[in-house]
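Only one protein chain is missing; all other protein chains are in place.
Chain IDs A and B follow the sequence of writing; residue 1 opens each chain.
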Amino acid sequence: MVKKLYKLGLVVSLGMFLFVLFSDIHNLDRTSKNYLSEHYISEGVQETGAINLVTSVLYDYRAFDTLGEATVLLTAATILAFLVPVTKADMLGTTFTIIVYQATKYLIPFIAVLGVYVIMFGHLSPGGGFVGGVVMALIPILLSLTYGIDFSEYKLTPNTKKVVEDIGAIGFILLGLLAVLTGNNFLANGQAGFPLGNAGELISAGLIPYLNVMIGIKVGAGLAIIFNSLMKEQ
Amino acid sequence: MELPFVVVTILFCLGIYTIITQKNLIKIVLGFTIVESSLILIFVLVSYQPGGTAPILDKAYHLVVDPIPQALALTSIVIGGSVTAVMLALVIKIQKRYRTLNVDKLRKLKG
Partner (left out) sequence: MDMIVTLLMIFLLVTAFFMVFTKQTANAVIAFPIFGSILVVLFVIFQAPSVAMAEAVITAGLATGFFVITFNKTKDSRKE
């Protein structure tokens, strides 16, 4: 009882501290002027060619952070592949009716089209490589949930998924090195002289759509590996 | 002080309380996700300005919300998902090894 009161008091004091801290953040944001954000908002479309400013921050101004984020996903997939022994999986132990199987079969092309759309229009609309990659990863996940993990791994073997993930990671770095060849910084886009095109068209914004595609296939393959590893755990 | 910041504070404290008092390991992982969601919510709240539009500039708007915290929140969501997956895999490993999910029983076991 005393221990529980002690923990409760600890949490309440933390809450009071956070209350003061968050109110300070609130006041700070209203009174000061954010020069970096102002620069991104006023110059971002001309400098990067992408009209979605979140994508332009993620893949142009701070693309190095995105590389680190992709590395975290790669590390998680690797850890899970090492944690799980290579055994036969035991399934969820349920069999579905024919409606579920047929519906899954007809749903998969639509999911593929949606994923490709979200990846390709990442610099024009909300979405981008990460979200589209997760939508693409839903295809092997649905296969292994309904038809069983043996069928899913017969269609897309784990080695194939590993190779696809590595292609994504290496392709991202090679696209970054392309800017170094022209004598600029790593992952430079507009400064390196890539054609930016007209803002708002599909083929525009220099390197950003290609970086989106690389991140998309990398995230999709990595999350499929993670989910299948979790399901194969004995 | 507005209402959303109070809600963020309560959510953060609720997550911390879950982590330090609950006994079930799955509940503890849920506490981690609650803390992460509250931090994402405060990123979005800091970026918001009343009357602003979303940072997709298909034509010229006179007030646009701040894009940098939204990009950081996107990063945080993706990393949080993969970290949750790793934590849950460790939970399954612990359950297969010790046959329990209770933290107190795990602490009484040796090794």
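We take it that a residue touches a chain if its C-beta (ideal position, glycine included) is under 8 Å from a C-beta of that chain, and two chains touch if they have at least 3 such contacts.
Note that the structure is a prediction, hence the values are computed from the model and not measured.
K.L.:
Which residues does chain A use to touch the chain missing from this display?
P.N.:
Residues of chain A in contact with the hidden chain: 52, 54-55, 92, 118, 126-128, 130-131, 134-135, 137-138, 141, 223, 227, 230-231, 233.
K.L.:
Residue-wise, where is chain B in contact with the chain that is not depicted?
P.N.:
3-4, 7, 10-11, 14, 17-18, 22-24, 26-27, 29-31, 33-34, 37, 40-41, 43-45, 47-48, 52-54, 56, 65, 70, 73-74, 77-78, 80-81, 84-85, 88, 91-92, 95, 99-102, 105
Definition applied: only the chains that are shown with their structure count from here on.
K.L.:
Could you work out how far the Cα centre of chain A sits from that of chain B, in whole Å?
P.N.:
Those two chain centres are 17 Å apart.
K.L.:
Within their complex, state which residues of chain B touch chain A.
P.N.:
Where chain B meets chain A, its residues are 1-2, 5-6, 8-10, 12-13, 16-17, 20-21, 42, 46, 54-58, 64, 66-68, 70-71, 74-75, 78-79, 81-83, 85-86, 88-90, 92-93, 96.
K.L.:
Mind pulling up the chain A residues that touch chain B in the complex?
P.N.:
So the residues of chain A in touch with chain B come to 4, 7-8, 10-12, 14-15, 18-19, 22-23, 25-26, 29, 34, 36-37, 40-41, 44-45, 51-54, 56-58, 62, 65-66, 69, 72-73, 76-77, 79-80, 83-84, 125-126, 128, 130, 200, 219, 222-223, 226-227, 229-230, 233-234.
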